[in-house]
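Note that this complex is displayed minus one protein chain, with the remaining chains in position.
By letter and in written order, the chains are A, B and C; residue numbering begins at 1 in each of them.
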Amino acid sequence: MTQPAASPVRVTVWGENRHEQVEPHVAALYPRGMHGAVAEGIVDNLGDGALVRTATLDDPEHGLSEEVLASTDVLTWWGHAAHGEVSDEVVERVHRHVLSGMGLVVLHSGHWSKIFTKLMGTSCTLRWRSAHDRELVWTVDPTHPIARGVPHPMIIEEDEMYGEFFDIPAPDELVFLSTFSGGEVFRSGCTFRRGHGKIFYFRPGDQDYPVYHHEGVRRVISNAVQWAVTDRPERALPTLLRYETEDFFTGHGYGGAMADAAGEPA
Amino acid sequence: MTQPAASPVRVTVWGENRHEQVEPHVAALYPRGMHGAVAEGIVDNLGDGALVRTATLDDPEHGLSEEVLASTDVLTWWGHAAHGEVSDEVVERVHRHVLSGMGLVVLHSGHWSKIFTKLMGTSCTLRWRSAHDRELVWTVDPTHPIARGVPHPMIIEEDEMYGEFFDIPAPDELVFLSTFSGGEVFRSGCTFRRGHGKIFYFRPGDQDYPVYHHEGVRRVISNAVQWAVTDRPERALPTLLRYETEDFFTGHGYGGAMADAAGEPA
Amino acid sequence: MTQPAASPVRVTVWGENRHEQVEPHVAALYPRGMHGAVAEGIVDNLGDGALVRTATLDDPEHGLSEEVLASTDVLTWWGHAAHGEVSDEVVERVHRHVLSGMGLVVLHSGHWSKIFTKLMGTSCTLRWRSAHDRELVWTVDPTHPIARGVPHPMIIEEDEMYGEFFDIPAPDELVFLSTFSGGEVFRSGCTFRRGHGKIFYFRPGDQDYPVYHHEGVRRVISNAVQWAVTDRPERALPTLLRYETEDFFTGHGYGGAMADAAGEPA
Partner (left out) sequence: MTQPAASPVRVTVWGENRHEQVEPHVAALYPRGMHGAVAEGIVDNLGDGALVRTATLDDPEHGLSEEVLASTDVLTWWGHAAHGEVSDEVVERVHRHVLSGMGLVVLHSGHWSKIFTKLMGTSCTLRWRSAHDRELVWTVDPTHPIARGVPHPMIIEEDEMYGEFFDIPAPDELVFLSTFSGGEVFRSGCTFRRGHGKIFYFRPGDQDYPVYHHEGVRRVISNAVQWAVTDRPERALPTLLRYETEDFFTGHGYGGAMADAAGEPA
């Protein structure tokens, strides 16, 4: 057997796309939307290694129909002003796909999205300030594939500040730490495995700064997209099954809690 | 300064209490309910170190009013047949208290409770079989306070089998592993920190077996109760606040996403 | 930029090769040595994706000269009866290469090798029994690349038993758990990152059983070899350097502890 042939990663870049419509200074920074800039960065870095499309809040079903998700290897998520407008039905659908094996890359203010807080189980809150802080992104896991080719430190001249305490579960892997001119610190690059899916949270990026045009930021997002692709051949939700003794591979469906006793061998 | 005076841990033992009412063989094993047996085990082990009360599904507000939770240091949770009957409002309340600092010890089939799956963000599913397997509980973190005084292995003559893959986030600390006569394995003692709260999941225990009368199982639950007490003086939910440069201690409330730009220093 | 062209992984399979010379039943199981069987399994699985050579204890410098290590992406290690005969100088050399970015896959009784205990810092001891136990290898991290294509569980009809407590640091990632007919359990697939190097410990395999002819075991070792390749372009030891304020990229050499004060800006 040889190494699996690498097929292109199918990426869906999701953007809330509200600031870009409402605030002229954001539209000026991101004429094709922040989702456009994120998508562009992935194409620049991965070339033929990725098939990239975008979807936004105002699309039908937010552009995240069952069909779209079923054909998405990795979804990236940016939202901020309209987290509450994302329908619970779509959030359930995305959640199911992540647990079934779809990769998820959550960007910046996506920390408060319904999908991220649902996956984390915590408030995902933090301290913040938007005051043109310089952000330095330091690599603390230098062998991690998401850190490949990233300067140490990576310098972002201006960005919003996010500071600890960031109320997330302890990440499975802590890849990056950010510091800010004001002295604050943030766990800014974190991996989480949930179900059959791989999740990366990456802090930099704000509607008020040109962060998604930053070459290093785009590199990290592209690395994360590659990392988040599942190694499992099929998309499947973990499912409760009953197994008879010595039959390790044939699971039986669940008949309900009270049926336990009934179904139990004497 | 000296060590803080140890005041008794205020424990609320929550039990679904349905099997005990519906199934005579369960009532025979647990005449005071499984919650009664769990409470008894904590009293036996902690003595004056704990103030223990019980609450059940059929109590008003499931016995988990704001007042009760506010005066609970650690909540233990057993449910199975009626997870769906637990009101979402109570689940939200318990979730808020855990993130604010209340300890939570989740027992056995509580893996599928609304509160545990909400805190984990995953399906929390597993493989299972109720066929009188012998369970061996092995300690893999021998310096952990929850393992104090626990035999290695701890032998439970008969118990339901739970097997991997257990769809939980990788635990912060893996304390115990269980094996079963049939050869299955389970991460059976896991800690998780969420917000300001400490959570312990412990696998053994089933309505069909006298597991909550087992001395070692009672010891583990009692150790977990002590461990889960927060070290923070007040119960407080992590909250998003804005901090001006060089003012690290005075946080300002959040005015909404679109107000960011307005509130931003020029 | 496109995805990096995948060049073949340069693998050195190290074997102690003593049991094979001294014990006829081992020679019968492994006519080309255990190292031969391990190498063969990697070639079968990775094909053109790997360049595999072997080295043994009795080779000059144990076959692990500076030149060999410098041209090795991943080293696999099996030893048992002669850990003490491995020269400290070679161990130091391997240690330096691992911290500088060489991958290391430690197999079975290699848990007590000088290089593994030096990298772990602990005794790496365990409980054991060689009594034809059946071993079941369960995947607890189903999204991990090392678990790709591995049955759940993987059944090894006969193997030596290793049981907990296994005195290692808590692994960065716990990929596999093994159970044995006797009821014991073992953390049998563990990743560790040390310096710029990635390490995988894999339990199955013993001179008295044909474990390295097992298709699944060979698959895991091959996956591990691919996983352990560093993403860093050069092999470099982490080094203490002094950095002036605002010069993040130009490190200065260390002049000794007492020179600190002297070198300190007034």
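One rule holds for everything that comes next: a residue touches a chain if its C-beta (ideal position, glycine included) is under 8 Å from a C-beta of that chain, and two chains touch if they have at least 3 such contacts.
What you are looking at is a predicted structure, and each value in this text was computed from that prediction instead of being measured.
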By the document's definition of touch, the residue of C:H35, C:R93, C:R148 or C:R194 touching the omitted chain is C:R194
By the document's definition of touch, the residue of A:A82, A:V185 or A:L237 touching the omitted chain is A:V185
Which of C:L51, C:A81 or C:I155 touches the missing chain? It is C:A81
Residue positions on chain B contacting the omitted chain are 1-3, 6, 44-49, 101, 136, 141-145, 147-148, 151, 153, 155, 172-173, 193, 196-198, 226, 230-232, 248-249
Hidden partner sits against chain A at residues 134, 136, 138-142, 152-153, 163-166, 170, 173-174, 177-179, 181, 183-185, 187
Had the left-out chain been drawn, it would touch chain C at residues 19, 22-23, 25, 80-82, 99, 109, 118-123, 125-133, 160, 163, 165, 167, 169-170, 172, 181-184, 192-195, 207-208, 237-246, 248, 251, 256-258, 260-261, 263-265
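By our rule, only the chains that are shown with their structure count from here on.
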Contact graph of the chains (line, ring, star, complete, other): complete
Cα centroid separation, chain B vs chain C, in Å, comes to 37
So, in whole Å, the Cα centroid of chain A is separated from that of chain C by 31
Contacts with two or more other chains occur in chain A at residues 172, 193, 248
